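For this view, one protein chain was removed and the others were kept in their places.
A, B and C label the chains in the order they appear, each numbered from 1.
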Amino acid sequence: MRIGFIGLGNMGSGMAANLVSAGHEVLAYNRSPDKVSALAERGAIPAATVAAACDADVVVTMLADDHAVEAVTFGDAGILASLQPNAVHVSASTISVALAERLTTEHAQAGQRFVSAPVFGRPDAAAAAKLFVVAAGDPGTVADLQQVFDAIGQRTFEVGQDPTVANLVKLSGNFLIASVIESLGEAMALVGKAGVDKQAYLELLTSTLFAAPAYRTYGGLLARGEFEPAGFAAHLGLKDVRLVLAAGEALEVPLPVASLLRDRFLTLLAGGGRDLDWSALGALPAWEAGGPKPGH
Amino acid sequence: MRIGFIGLGNMGSGMAANLVSAGHEVLAYNRSPDKVSALAERGAIPAATVAAACDADVVVTMLADDHAVEAVTFGDAGILASLQPNAVHVSASTISVALAERLTTEHAQAGQRFVSAPVFGRPDAAAAAKLFVVAAGDPGTVADLQQVFDAIGQRTFEVGQDPTVANLVKLSGNFLIASVIESLGEAMALVGKAGVDKQAYLELLTSTLFAAPAYRTYGGLLARGEFEPAGFAAHLGLKDVRLVLAAGEALEVPLPVASLLRDRFLTLLAGGGRDLDWSALGALPAWEAGGPKPGH
Amino acid sequence: MRIGFIGLGNMGSGMAANLVSAGHEVLAYNRSPDKVSALAERGAIPAATVAAACDADVVVTMLADDHAVEAVTFGDAGILASLQPNAVHVSASTISVALAERLTTEHAQAGQRFVSAPVFGRPDAAAAAKLFVVAAGDPGTVADLQQVFDAIGQRTFEVGQDPTVANLVKLSGNFLIASVIESLGEAMALVGKAGVDKQAYLELLTSTLFAAPAYRTYGGLLARGEFEPAGFAAHLGLKDVRLVLAAGEALEVPLPVASLLRDRFLTLLAGGGRDLDWSALGALPAWEAGGPKPGH
Partner (left out) sequence: MRIGFIGLGNMGSGMAANLVSAGHEVLAYNRSPDKVSALAERGAIPAATVAAACDADVVVTMLADDHAVEAVTFGDAGILASLQPNAVHVSASTISVALAERLTTEHAQAGQRFVSAPVFGRPDAAAAAKLFVVAAGDPGTVADLQQVFDAIGQRTFEVGQDPTVANLVKLSGNFLIASVIESLGEAMALVGKAGVDKQAYLELLTSTLFAAPAYRTYGGLLARGEFEPAGFAAHLGLKDVRLVLAAGEALEVPLPVASLLRDRFLTLLAGGGRDLDWSALGALPAWEAGGPKPGH
């Protein structure tokens, strides 16, 4: 397949490389072009502009937030204006449900196809093609994209025909991860203040009821107090919680744990933790209990 | 070993049966004697009183709460008065850190040994000898008890020499389970209101980042709205959250998620849900979002 | 003075009428023109368009939310395009800090003056010229407007030279009112369930430490369960809490009570309470404690 790939950050560079390795022709675009050269060495074709990257059957966007996706999609030389009729825009970014709704509508009006396919996994999983892909959109289109998803992930979950549902599910997943961080942070603050070793405690949890990657990954970072470098920065965590809350507001669903997480992220940012890994949120309960500030 | 076993409820009857099966001589006592007869048929020796059950090397208590443990331990014919010097009281109940502290002190003063060994697992795990045992106390004594723990559980975690630490760890584990119920409940209220199938959603979660028994068990109950009969009743969940908060207060550790859980349990009880499974707590977010009241 | 007045809702119609009574020449505009006729009978000059209302020294906007203010301000025939150089736009609406910032900048670029002057008070206070005006902007301009503020309010507070500060203070005031409603609601749920008469309880509170209009007004509505007709509708309360939270996010200030209020408003809306008075939020604690749903 001929695939335009837009956004070569921590996540996107690994994903694009895996598409190349799987034998696809990849037109790679990034706002700062140095990332493109690295990928070109691995066999990708550099695209100088978004429009150039749209000379493809499929255009994947993997960008940091709504603004970045809007910037490459709308406007005179954006994806909407440049994509061929019947080509597919695959949005893998974690964006708002509202923007996914707008993309769905506008691509349809332009005779183009749109699929939401956000992913679960941190940069190491992206590099190892071990992501989980959450896809929603027209079933035929999703089927056509299976080889793309197989190249970047270990499993694809189809969650519906309405693309926005994939974004909601992805956001809810990030919410669940952040709530694991918070709950573990509270539990570790409690047992830690009683003298229990945090690593041994985590080993107990992850050998029993909580034997899941989310607990191992984030519990490990938390037990070791290892918040730099960030796999996923705190300010992006705040963004995602904000999007979850916005989705909850649109659907009239109160989410008290998400509200708590929002306040936690603001505390973290106000304390200078903007660029720490979002797991640093889980160090706030110990800070409130008299311990050190995360990252200090 | 000769083992007195006090408390033959949902959990205790399975545990005592497994001790019998493992070849131990079990003196079984329960406040209401009908439970004793059932166990006697499987080979246990009925004990008519607590004191009678104390004619043993080890006395295990597995009771619902602090009051029940206090009732069989203190007083003229209680465990403290009846246990032989150097015999061991093993408290497997989920009790307060404060009571564990008192038991530690008073047994030591009486020249008796005391080990805290609360367990993780629901009644089916107790029946199948698949519990996880969290033990704390004098290392030699804990080692002596290994065959007891092996008979009832699949693995033992030693968490320290101070028995109270095991109770704190156990309570923190119940707190973590309840916070999984709450977070999953919020996430399901959100995606459910957007039309996502809850079972498929849970399948996605438990195939990926949240592939852990806590998510499977409680997520399943939640997705099916299956809150009766209770494996662990809501009012017991409230009790445990109260004990977690009390431990947090003693250690000066604020626990905002535990505070939320406490309010949730009160809402559940005020709505008539006292005897529902504690996973019904996770149906409250959907109720607040306009859905039906759990259990109605 | 010649004053354009845009927005003749519950609040604006009383304010505009008071400006007429004080002898000002009032050019009155409203999206639905029937409100204009009523005011014209009292001496106002009907303005058929926003632009027509801008043929004045001062243009006051008193509208429901950001969107309404944006609709009349920006665009070809909006206030920015129509206002005379050196004339003043006075924004009395409760709008976001972000929009106030934009208005400040764009009016300055157009050589026009801008003052934020949101008000405290419900429709009866607006009709009686008993509002409290919170003004911020260039001191000379605010001084020029004193006769306008005197005509609509009982007192003006100047809170700074940066107009956005007035909006922040106004929003924080609405936050404080909503938190009074919540706290009173919790207290009344508690003492009410013990059989204490709510009116007598409120009388005690407002005769002692809480002898303030906010407690009398909202406590009274709450004690009587009188949520219709709305003086200020729940969905507008939600809007204001959202703006408070947005301001807190921009300043990196976590606001846990505001987060709780947001969740409360969503619960109220999900339960069908969109158009109830926002004091209905205070009936939710009693609902959670087993009582009736507000408005049912």
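One rule holds for everything that comes next: a contact is a pair of C-beta atoms (placed from the backbone, for glycine too) under 8 Å apart; a residue touches a chain by one contact, two chains touch by 3 or more.
Computed from a prediction, not measured in an experiment: that's the story for all the values here.
Colleague: Would you indicate which residue among C:Gly7, C:Gly173 or C:Gly231 is in contact with the undisplayed chain?
Modeller: Touching the chain that is not displayed is residue C:Gly173.
Colleague: Taking the full complex into account, find the residue in B:Leu260, B:Leu276 or B:Ala289 that is in contact with the omitted chain.
Modeller: B:Leu260
Colleague: Quickly run down the residues of subunit B that touch the omitted chain.
Modeller: Looking at subunit B, the ones touching the missing chain are residues 238, 242, 245, 248-249, 252-256, 259-260, 262-264, 266-267, 269-270.
Colleague: Residues of subunit C in contact with the chain that isn't shown?
Modeller: 120, 132, 134, 155, 157, 159-160, 162, 164-165, 168-169, 172-173, 175-177, 179-180, 182-184, 186-187, 189-191, 193-196, 200-201, 204-205, 207-215, 244, 247-248, 251-258, 260, 285, 288-290
Colleague: Hey, which subunit A residues sit against the chain that's not shown?
Modeller: 263, 266-267, 270-272, 288-290
We adopt the following convention: only the chains that are shown with their structure count from here on.
Colleague: Would you indicate which pair of chains has the most C-beta pairs in contact?
Modeller: Ranked by C-beta contact count, first place goes to A-B.
Colleague: Have a look at where subunit A meets subunit B and say same if over half of the interface residue numbers show up on both copies, different if under half do.
Modeller: Same: when the shared numbers are divided by all numbers used, the fraction is over half.
Colleague: How many degrees of rotation map subunit A onto its copy subunit C on CA atoms, rounded to the nearest 5?
Modeller: 180
Colleague: Roughly how far is subunit B from subunit C, centre to centre by C-alpha average, rounded to an integer in Å?
Modeller: 52
Colleague: Could you work out how far the Cα centre of subunit A sits from that of subunit C, in whole Å?
Modeller: The answer is 39 Å.
Colleague: So which bits of subunit B are touching at least two other chains?
Modeller: Correct list: 288-290.
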